[in-house]
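In this view, the complex is presented without one of its protein chains, the others remaining in place.
Lettered A and B in written order, each chain numbered from 1.
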Amino acid sequence: MCLAIPMRVTKIEGNPDDFSSSQIATVDADGIGREIRLDVVDRWPELGDYVIVHAGFAIHTLEAVEAEANIRLLRELAAGMPEELL
Amino acid sequence: MKYLDEFREKGLARPLVAELKRSVTRPLRVMEICGSHTMAIFRNGLRSILPEGFTLISGPGCPVCVTSASHMDAFISMAERPKVRVAIFGDLFRVPGSNGSLANASSRGAKVDIVYSPMDALELAVRNPEDLVVFLGVGFETTTPGIAATILAAKNRNIKNFTVFSTQKVMPPPLIALLGDPELKIDGLLCPGHVSSIIGAGAYQPLADTYHLACVVAGFETTDLLNGLILLARQVGQGVAKVENTYQRVVNWEGNLRAARMVDEIFEPTDMEWRGLGTIPGSGLAIRPKYADFDAQARLDIVLPHTTEAKGCRCGEILKGKSIPTQCPLFNTRCTPQNPIGPCMVSSEGTCAAYYKYGID
Partner (left out) sequence: MSEKTILLDHGSGGLASQELISNLILKHLDSPILHNLEDSAIIDNQPGRLAFTTDSYVVDPIFFPGGDIGKLAVHGTINDLAMRGARPLCLSLGLILEEGFGLDDLERIIISIAEACSASGVPVVAGDTKVVPRGKGDKVFINTSGIGIVPDGIDISSKNAREGDVIILSGTMGDHGITIMTRRAGISMQGKLESDTMPLHGLVRQLLDGLPGAIHTLRDPTRGGVATSLNEIAANSGLAICMEEESLPVRPEVRAACEILGLEPLYLANEGKCLAVVSPDMAQQALAIMRSCPEGREAAIIGRMTAGKPGRVVINTPVGGSRVVTPLHGEPLPRIC
């Protein structure tokens, strides 16, 4: 029920443990930039990380390793190889 | 767009379509809980090429669709109060109450602002100190953490004219309510992608165990959806009922604990009315008394009107997966996107809107 897209972090402000600090990141996707909030993201991102953004909040920081595993499994599935997930 | 385009690649998707066909070895009925899944499946054209034997039923995962008529009426009457400015997600603008929508109220002079984020509503309050801003809270676990964080930010910044009217809902309870109905014969659940990033794939284990359901968490791109459907078909074919997560890049087993803590700080469980399903205990969230200053229901005198659903409207049955839109006597006769009777037609991801828009004759 939720529109959320991956966007790249280009700037970070604030302290993950201090909710009175403004926990803001600037993110970018194909040249479109926006400020979003980091108050509820699971792992505090680093510059260059990709975060999943929903309604102006980052809800997850992507791990490149997981994304690569995801696409690899898809390719295996497409090639007709058996797979085990989880 | 990175992390999006790779998962939309035609070269990857087409072989998966063939694999899906091979994977359907016996007929199966799967409930797609998430409204964005319903939309994506139609939009990508997957609906039109779903293999014979694979039936998809839309469930109660459209937050706008399940907003009760009495909540809509309360939203509209709030918008009509002087010195009140309501802020909403665009999704709510055209949803009908018993007497028009927020769009109608806006045309009569009500102050209704469409925002992208609840934080934008907070800034609206700062810019309009003479109004009380009420953010109309709808949504599931993906959206609630941001709303919680906004309330905390309002408190930290000492903003006095920002409130939230919470009709936030939580996901497993309505499923349990639905699955208890013996008439609803389903073999599996296509589990939401982004709600699951918050609650974790593990949240569906009790459903898999208790109801012997194949549960697969999937993302929203074409290959993600195909992946999810393939695994569902395979599980049902093998007579297996477990939880599988195909959206590993976003979802893990435990979920987002930081977000869960934020929600727990601001909200507490409450009974909540769901359109078509009635009141389900513990299925909603209310703002804790500690944050009453930011609770529109505590600060304003809000009486939830007792509203009856429009006569003939089958939204409730559709949300339970018992009817499809074409079985509703109002579908495409009195009820169209231009003149919606129930939220299933207005909401951009409502089942009826999807059927109408994407051309079911």
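The rule we apply is simple: a contact is a pair of C-beta atoms (placed from the backbone, for glycine too) under 8 Å apart; a residue touches a chain by one contact, two chains touch by 3 or more.
Bear in mind the structure is a predicted one, so any value in this text is a computation, not a measurement.
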Sort through B:48, B:99, B:156 or B:238 and give me the one touching the missing partner chain. B:48
In terms of residues, what is the contact footprint of the unshown chain on chain A? 1-3, 5, 7, 29-34, 53-55
Using the document's contact rule, name the residues of chain B that touch the chain not shown here. 1, 4, 8, 10, 13-14, 17, 35-36, 42-49, 62-64, 87, 89-91, 93-94, 103, 113-116, 120-121, 123-124, 139, 143, 222, 226, 337-338, 347-349, 356-359
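The working rule: only the chains that are shown with their structure count from here on.
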Going by the contact rule set out above, which residues of chain A touch chain B in the complex? 1-6, 8, 19-20, 29-30, 36-37, 39-42, 50, 52, 54-57, 59-60, 62-63, 66-67, 69-71, 73-75, 77-80, 85-86
Per the contact definition, I'd like the list of chain B residues that touch chain A in the complex. 1-4, 6-7, 12, 15-16, 19, 34-36, 61-63, 89, 116-120, 139-140, 142-143, 145-146, 148-149, 152-153, 156, 192-195, 197-198, 201, 223, 227, 230-231, 243-250, 253, 256-259, 262, 349
